[in-house]
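Next up is a structure, given as structure tokens.
In this view, the complex is presented without one of its protein chains, the others remaining in place.
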Amino acid sequence: MLKKIIKRILISIPVLIGVVLVIFIMLRIVPGNPIVTMLGEHVNQQTIDKLTVEMGLDQPAYVQFFKYVWNALHGDFGTSYRMNRSVTQMIMDAFPYTVKLSILAALISWTIGVVAGVVAAIRQNRILDRLFMGTALLGVSMPIFMAALLLQYVFAYKLQLFPISGYEGFSALILPAIALGWNSAGSIARMTRSNLVEVMQDDFIRTARAKGRTEAGVIVFHALKNALLPVVTMMAIQISSMLSGAVLTESVFGIPGIGRLAVNAIENRDMPLLQGTVLFTTVLIIIGNLVADILYSVLDPRIREVK
Amino acid sequence: MKKQEMEQNRTASRDQAVYVDLQSPFNPEDHSADIGESDTLLDKLAQLVRQNKLAVFSALVILAIIILAVFAPVFSPYDPAAQSLRERLAAPSAEHWLGTDKLGRDILSRIIYGARVSLVIGLLPTFISMFIGTILGLFAGYYGGKTDFVIMRLADIMLAFPSLLLAMVVMYTLGGGIVNIFIALSLVNWASTARVVRAQTLSLKEAEYVEAARSMGVRKTTIIFRHILPNCLPSLIVFFTLNIPSAILSESSLSFLGVGAQPPSASWGLAVTEGKRYLFSEPWVPLAPSVAIMILVMAFNFLGDGLRDVLDPYLKEQ
Partner (left out) sequence: MAENVLEIRHLKTQFFTRKGVLPAVDDVSIEVPAGKIVGLVGESGCGKSMTAMSVMGLLRHPGKVVAGEILLCGRDITHLSPRELAKIRGSEMSMIFQEPMTSLNPVTIVGKQVEETILLHEKCSRAEAKKRVIQIFQEVGIPEAEKRYNAYPHQLSGGLRQRVMIAMAMVCRPKLLIADEPTTALDVTIEAQILELFKKLRDEIGTSIILITHNMGVVAEVCDYVYVMYTGQVMEQAETFELFANTRHPYTKGLLRSIPKLDEKTDRLYTIKGVVPNLLHLPAGCNFSTRCGECMERCGKEQPPLYEVSPGHKVRCFLCQGACGTAAPEPETLRAAETGKEGV
């Protein structure tokens, strides 16, 4: 078991390196001089030369790369051009907001998704099922920014229950979290339902009935664990889409999280900042997937066995 | 990888169990479920038409939107670019069904023209990225070994990125604009297709008819494209339909963030972001294009779901 976990962790290291490399290359194949791209056409040659040396752009690409990785490993993602601040510091300032937002959104989407999925499966093809699955598909189909705008309009503007924008404490996170979680809740509900419906056809469910479990007992003690195991993986994938989606909600609700940082970086053409935020988020996601994978293999005895 | 294979085995055995359960009490002669395996694509589509009215309705909605987009000049009541500062931010009325935006442009006309952007972005980059993914997946699955290792590690890396962020990075490099979104989305989304196709190729590779073809000395590329690819097709069709909405959502998200389509494009996502300032005073300005996105995405989702049910019931939600 431990061996398997270690192996799994080792496998993600090349992926990690690959991710850094891809980002690194992508941000450097910008046509034209990167300094010009960053600062605009009207910079004088002197500034360009100065910055090129300052940023090490005069060195060969592989030197730049290893330097960057080396520094990143020491927690240094470079310096923002525009803000003239340490990128690491900026990420660390923004990170807590995004984390709170994502955790809240995850909790919302997992609970709602699983509960709605289970209820829909039990009431298969009845009104409640249709209602929940219709809503779920609406959730999957609605752009996150639309959900955010709608929530902002109804609950913050019309009903004035929550702040419209900015971060003034926990209550400011609720609407963005719902907007963010809404989408994932839809996919989780759909997956939970289809898994549960499938599992309920399995032979061991018949066995459970034959040994005297009532229908509720069959679902709670036998079907759920089997049906939810694959959903765990799904939940991990959702973390990734939430960190992505945070870009959108943060931008609608004016929350100073990592997503905002990334959008600002693009608007200001602040390459080190964009590089830092994207790398940081991606590493988080890789770790999240790793944890989910390990969790899944711990939970499912059939996979536990496989080397 | 092992996990996915086990998952497949499990669904396969489950499939048989369900089959036995359903059939044994009924008529043993009625093997319609059996025969389903050899049904042609057309038969299955006919089945879809019979069974899933919602999917049919969605297909009609998509068709209607396509017609609207293609013949936009015919259907749109106004020139989408015509500004009229006297009529800025007008409420929906008989003249402007969905009102006007901050420059007094007719929102309905702009939505009709914007459908062109969404449809093109939804269909073409998805097709290109799936084309790349299919080829890579076929080769990875069929050749195995180093080819497989390299391609799949690359896919792992691509899948590790949050797709929106990756697209944002590409947009940073290339700059805004629809053509660049096109390139970004084509490059970003091939990995999941490659995985699905690879998994199918792995199992098809072992099929008797492929073994037979191989033993007769048929060329590898012929086997791949004549024997394996056609069998992946149903899954690919389903996957294609279900990938279109995510491409549409990506485009609108990028445009919403201001890194995608640039003014004066009629992109729906751009229209939302241009209108979001008026959310509280003239809510239809940002909401009308949002609803348009939702309808199109939902139609593709419903259709994809229906297709999955008839073509490939075991392709899991991605």
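Labels A and B are assigned to the chains in the order they are written; within every chain, residues are numbered from 1.
To be clear about the criterion, a residue touches a chain if its C-beta (ideal position, glycine included) is under 8 Å from a C-beta of that chain, and two chains touch if they have at least 3 such contacts.
Keep in mind that what you see is a predicted model, and the values were worked out from it rather than measured.
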Full-complex contact with the absent chain, from A:80, A:98 or A:226: A:226
Touch residues of chain A, complete complex, unshown partner: 202-204, 206-215, 217, 221-222, 225-226, 229, 299-302, 305
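By our rule, only the chains that are shown with their structure count from here on.
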Separation of chain A from chain B, taking each centre as the mean of its C-alpha atoms, in whole Å: 21
In the complex, chain A residues that touch chain B: 14-15, 18-19, 22-23, 26-27, 29-30, 137-138, 140-146, 149-150, 152-153, 157, 187, 190-191, 194, 198, 201-203, 230, 234, 240-241, 243-245, 247-248, 251-252, 262-263, 265-267, 269, 271, 274, 278, 281-282, 285-286, 289, 296-297, 302-303, 306
Touching residues (chain side chain B, partner chain A) in the complex: 2-3, 6-7, 11, 14, 17-18, 21, 153-154, 156-158, 160-166, 168-173, 245, 249, 252-253, 256-259, 269, 272-273, 276, 279-280, 283, 286-287, 290-291, 293-294, 297-298, 301-302, 305, 316-317
